[in-house]
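First up is the structure itself, then whatever we jot down about it.
Omission of a single protein chain aside, the complex is shown with its protein chains in their original locations.
Chain lettering (A and B) follows the sequence in which the chains are written, and residue indices restart at 1 in each chain.
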Amino acid sequence: MDSGILNENKGEELYTFIKRLYPICRSITGNGVRQTLAVVQEYIHLQIHEVPSGTKVFDWVVPKEWNIRDAYIKDSSGKKIVDFQKSNLHVVHYSVPVNQELPLQELINHLHSLPEHPDWIPYRTTYYNETWGFSLPDAVLQAMKDDTYEVSIDSSLTDGHLTYGEFFIPGATEEEVLFSCHICHPSLCNDNLSGISVMTHLAQTLQKMKLRYSYRFLFIPATIGSITWLALNKDKTVNIRHGLVAANLGDPGHVTYKKSRRGDAEIDRIAEVVLRDSGKPYTIKDFFPFGYDERQFCSPGFNLPVGSIMRTPHGEYPEYHTSADNLDFVRPESLEDSYRKIYNIISVLESNRTYKNTNPYCEPQLGKRGLYKHVGGGDAQVDQMSLLWVLNLSDGRHTLLDIAEKSGENFFHIKKAADLLTEHDLLSEVER
Amino acid sequence: MDSGILNENKGEELYTFIKRLYPICRSITGNGVRQTLAVVQEYIHLQIHEVPSGTKVFDWVVPKEWNIRDAYIKDSSGKKIVDFQKSNLHVVHYSVPVNQELPLQELINHLHSLPEHPDWIPYRTTYYNETWGFSLPDAVLQAMKDDTYEVSIDSSLTDGHLTYGEFFIPGATEEEVLFSCHICHPSLCNDNLSGISVMTHLAQTLQKMKLRYSYRFLFIPATIGSITWLALNKDKTVNIRHGLVAANLGDPGHVTYKKSRRGDAEIDRIAEVVLRDSGKPYTIKDFFPFGYDERQFCSPGFNLPVGSIMRTPHGEYPEYHTSADNLDFVRPESLEDSYRKIYNIISVLESNRTYKNTNPYCEPQLGKRGLYKHVGGGDAQVDQMSLLWVLNLSDGRHTLLDIAEKSGENFFHIKKAADLLTEHDLLSEVER
Partner (left out) sequence: MDSGILNENKGEELYTFIKRLYPICRSITGNGVRQTLAVVQEYIHLQIHEVPSGTKVFDWVVPKEWNIRDAYIKDSSGKKIVDFQKSNLHVVHYSVPVNQELPLQELINHLHSLPEHPDWIPYRTTYYNETWGFSLPDAVLQAMKDDTYEVSIDSSLTDGHLTYGEFFIPGATEEEVLFSCHICHPSLCNDNLSGISVMTHLAQTLQKMKLRYSYRFLFIPATIGSITWLALNKDKTVNIRHGLVAANLGDPGHVTYKKSRRGDAEIDRIAEVVLRDSGKPYTIKDFFPFGYDERQFCSPGFNLPVGSIMRTPHGEYPEYHTSADNLDFVRPESLEDSYRKIYNIISVLESNRTYKNTNPYCEPQLGKRGLYKHVGGGDAQVDQMSLLWVLNLSDGRHTLLDIAEKSGENFFHIKKAADLLTEHDLLSEVER
């Protein structure tokens, strides 16, 4: 299992998937989530869970289900100033139904815009506060006259369900790797259709492979979704050995990895080695208790070894949570790069083993086994050095990851060296 | 207990106190020390200790008591070239009595000046070597003619006492915080009337407060004073949990903290966080076995967690140990800043506790308790982040200091967050 198997044009595939999901109006509950998960089901055998409103999940309660059919603001001439059919960002998500006429001075308290980006529609929600509102370009807001407006939100907020998807791939052991992405955002591409797309395609690839770890993929609404899953599956968390929360994987920025609360978990070290080996710019951040669902996975009671992978972090790009996080903002090449790096992280996870040099006293004679290349420039030297590093550090106490870290050599060169030496009976695997 | 209570004009108060003590001729023993401590007694119920000359204190012996009434050098015309009444720095401290006529060529061996600062009088001592001498401006020295001079030092060096002051404030526990300043320097403001002033006023403030720790303030002559106190109070040192030696607190430079010999004592970490949180420049130095009484408190047999706080370190400003360390050199605003920073250190010491999140599985729902502010700019975000950090790290193993260090948040924001969460039963204190 190494990164060499990815020869398809993944970037376009990942992008096309986003295009298909873009128009759907998702929220933390409701039919948009169901439609989205139905599309994912075309790729993987996703199990759909429906958790009733009112279910107690730790300190929280599963909220009412919200659905929306239409919403608009009309001026006194009957012209639609704001139309939900044109963008599902126009309505504040979780708005209660409304149908009334209002003067501008009252309506304005329900309107949200971004003066610094007058053509963009901001994304706003009101999950735990029963009110209503509209988002609109500031240019439209500024042009509104002192008039009486008809506002209509044809929504429902009623007992129903919180819906999430779960996909489990059994591996050789019960030890699990958890992947989680949030599915609650409407027409926003980077945050987080990019995450849904990359996770779906990774799961599709992994399900065909022979794996050491078991893998669990969660497609959940942010915050309440992870809290719900953790509350209903507390017993399963004991098997989680590694995990990643994935979001913002399609923007043009470089990859950022945010460490787990532990800070030195194997996944933290692997992510850093993979990004280092890529030879491209990257950022490593220490854990902080803000962001996405790592907040819940890394809460002190769980303290799971779950990091977060993204490109530009949320809030650090102006398009974040606006209509400008659209199909132009995400790039096939960024999606593919994110996919490959996460795939490489999985490859390292799967192949990080510990070995013992079977000939630990002095170096073995590589030449008589055809393993000695005269040290010249380029690749030959790299391979020679990888062999020597693996021999030198394989004392039963260093993993291949340790060796890759200590030597500065590419992990997959180290792995290849270990395989070659194992073939020649110069190395034998040990249980950690 | 936080820094908010200091609304008085402390700077002027601290400076006025220095002005009052400035004229007194102090040394390591003698009436100048007694007069100084009598002034301190007007502020706090200082206990005065008198230790007889000849008392054995570890490897040392309490020296004879030195007192001086007058000293001068007259030229052959009877004109006073050097006059103790004009500056008590003119005489080398601990000079034996002398009254004789001398030619310049002999006298010159007893004269001390600073050629690089021709108008300044250096401060010189001869505690453990019975001789005599004068200090004078180099300009005066250079103008002295080949003449016969009358020198007179009306001093006494006889069996008497070493005098020091001690003030103890009992707190809720027997665990002690030790503050120590030296009181043996004559008319020198930064070194160390500034230390005496800040310590006196801090003690005055603390005695009115309800405190967790007990506090012990020592007003002692340098070196022999701390050795004497330690020798006579060895049993008391077991209760010392934290300590600070204070000197040079009034000059215009920024604050410097010199760590205890341990290097990672709680006081060392607290001082660094308080200075970091101040947003002003500061310097942290590792321990070295030179300086003030930390040399004794941090000797290997005691190894007490005692750091040193100062502004510009001794020897790093040219005015050090000269007549230029005068009332112009120290500043009310520097004194106040030193006072506030030490006060903040005490505040952190008093409030550094360990908590356990009572809802450790996932985040609690802050919104339903009115603790959730939408993350915007400015202070709101700071508070929100402090709440999240305290919740995330309160696993019974992190102190509030640990959280302030790890999060980079201001300690008092962290403390406020902990108080708020405790009020809402989301946090409970644990014994460390």
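We adopt the following convention: a contact is a pair of C-beta atoms (placed from the backbone, for glycine too) under 8 Å apart; a residue touches a chain by one contact, two chains touch by 3 or more.
Bear in mind the structure is a predicted one, so any value in this text is a computation, not a measurement.
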Thinking of the whole complex, not just what is shown, which of A:Glu50, A:Asp70, A:Asp395 or A:Asp419 touches the missing chain?
A:Asp395
Among B:Arg261, B:Arg331, B:His398 or B:Lys415, choose the residue that contacts the chain missing from this document, as touch is defined above.
B:Arg261
Looking at the whole complex, which of B:Leu230, B:Ile270 or B:Ile345 touches the chain that is not displayed?
B:Leu230
Under the stated touch rule, tell me which residues of chain B contact the chain that is not displayed.
57-60, 128-129, 223, 226-227, 230-231, 234, 261, 288-290, 295-296, 298-303
Residue-wise, where is chain A in contact with the chain that is not depicted?
357, 359-365, 367-368, 375, 385, 388-389, 391-395, 407
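What we mean here is this: only the chains that are shown with their structure count from here on.
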Between chain B and chain A, distance of the C-alpha-averaged centres to the nearest whole Å:
54
